[in-house]
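One chain of protein is taken out of this complex; the other chains stay put.
Labels for the chains are A, B and C, by order of writing; each one numbers its residues from 1.
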Amino acid sequence: MKKTGAGSSIQGRSSNRFTKAKIKNKIAFLWVCLLLNTAAVCAQTTTDISHEDALKAVLAAKEKAEDSKVLVNIAVVDAGANLKAFIRMDDSYLGSIDVAIKKAKTSRYFDINTGDLGKLTQPGGIIYNIELTNDGLVTFPGGVPIKNKEGKIIGAIGVSGGTIEQDHDIATVGANAILE
Amino acid sequence: MKKTGAGSSIQGRSSNRFTKAKIKNKIAFLWVCLLLNTAAVCAQTTTDISHEDALKAVLAAKEKAEDSKVLVNIAVVDAGANLKAFIRMDDSYLGSIDVAIKKAKTSRYFDINTGDLGKLTQPGGIIYNIELTNDGLVTFPGGVPIKNKEGKIIGAIGVSGGTIEQDHDIATVGANAILE
Amino acid sequence: MKKTGAGSSIQGRSSNRFTKAKIKNKIAFLWVCLLLNTAAVCAQTTTDISHEDALKAVLAAKEKAEDSKVLVNIAVVDAGANLKAFIRMDDSYLGSIDVAIKKAKTSRYFDINTGDLGKLTQPGGIIYNIELTNDGLVTFPGGVPIKNKEGKIIGAIGVSGGTIEQDHDIATVGANAILE
Partner (left out) sequence: MKKTGAGSSIQGRSSNRFTKAKIKNKIAFLWVCLLLNTAAVCAQTTTDISHEDALKAVLAAKEKAEDSKVLVNIAVVDAGANLKAFIRMDDSYLGSIDVAIKKAKTSRYFDINTGDLGKLTQPGGIIYNIELTNDGLVTFPGGVPIKNKEGKIIGAIGVSGGTIEQDHDIATVGANAILE
């Protein structure tokens, strides 16, 4: 508070300097909190697909399949390549259950579209017979990574039952659905 | 059609008898069709769960789990014990993916609540160690057959991640959902 | 029943109309039953092979093999790709037990003659190495879908032990036997 007269002038200037210092300390303190907080949050997070998004991806893919009049199996795995969601459309191939799941896993294992992996695995290819690893990989199209809005891979989707082009398109629709 | 006079009376009665005969034949014919149709369709059919119902069962079970504040994995298999639908709730046990799927399969393999099978498999039990068959059975609660409105088993649901009582309750809610 | 006199005439015509109405209702009711019955039965059904037909297919295939002087293993799976019937002819290859069963499963998994699947799985093929899925697929001839009289796939038969052409022919005879 300001007092009248010369004495109050001197006290006022001292008071101002003290207040500014307090404010600067407070700001510095807040920055430290912010940095520590982010570090604390980052230290404990994994970008992973939620079950809501996994279901969203599966249902979007299923809708695309129905529009294309194709019967497919659709699997989503999470960031750890563990099964997160799955649906088998009526009358789709029984054999495609395992193929769809393996496509999703393969895609997440190598963060790649399964068809792109397959370009390298043919006889003469640089990773020939890699399909024999990991309890069986599938290296033809239909498996696609799922990314979040920051572009970070958080899982993958695998589709099987149509032609390989249809499988890839349906999987892509499913993967993109969570960005909407 | 009736004509005037006695002659029309006689023709009318004859016409009536003929019409009645035709109608009776038609009824008999329809009954035969009904029976044959039922027989023909039943001769080689197995009732199976649709993907709509499988999804319905999974989502109903998931809602029950959320109400109970339990995190679970939920799997549905069809009449042939093949995977039909699956969801893993965020932060539920990773190990429960396989347990849920095996509970559903076990339940369909033997048309039984998995916990009831388990009463027979303990040391001293009549089917001790049956868990070693069929690539691994799960014989504690959480697997429940799914029946249609006629009471015919068309698949099964398996839930894992809560207590065994919670798993069984959640599975039961899922199974019953398709009857609504 | 007719009564004598004018009053009975009127009652008779009324009685006739009532009876006709009843009969028409009955016919309509039966039609509804027929349609509902068909609908109800069809809503959740999968056509499946009976054990009588599975045995018939196996024995017909065995007879064909004997005529061709070939020693084979013959397996039939049902609509869910589960083993339904099997026979191993004396002195046929032991290794062909598993091959025959896998041919039947492969055929049912993808509703295809196994040899046709194999045209797509060679190096450079669009589904290269799919044999690594589903616990092992067999993609050379000898596996054939089994259809019912309506053309619906209800299972599959797999034959192994002769040349691939013989295996395919024997399997075909077995599949066709149930249509007789």
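Couple of notes before you dig in:
What we mean here is this: a residue touches a chain if its C-beta (ideal position, glycine included) is under 8 Å from a C-beta of that chain, and two chains touch if they have at least 3 such contacts.
Note that the structure is a prediction, hence the values are computed from the model and not measured.
Of the chains on view, those touched by the hidden chain across the whole complex are B, C. Remark: the omitted chain is touched by one listed residue; of C:80, C:142, C:158 or C:174 this is C:80.
Among B:65, B:97, B:137 or B:170, only B:137 touches the chain left out of the display.
If you put the hidden chain back, the residue from B:60, B:81 or B:146 that touches it is B:81. Among the residues B:59, B:127 or B:164, only B:127 touches the chain that is left out of the figure. Against the chain not displayed here, subunit C makes contact via residues 50-51, 54-55, 78, 80, 82-90, 94, 97.
Contact between subunit B and the absent chain runs through residues 80-81, 106, 108-111, 123-124, 126-130, 132-134, 137.
The rule is simple: only the chains that are shown with their structure count from here on.
The distance from the centre of subunit A to the centre of subunit B, each centre being the mean of the chain's C-alpha atoms, comes to 36 Å. Measuring from the averaged C-alpha position of subunit B to that of subunit C gives a distance of 21 Å. Mean C-alpha positions place subunit A and subunit C at a centre distance of 44 Å. Within subunit A, residues 94 each touch two or more of the remaining chains.
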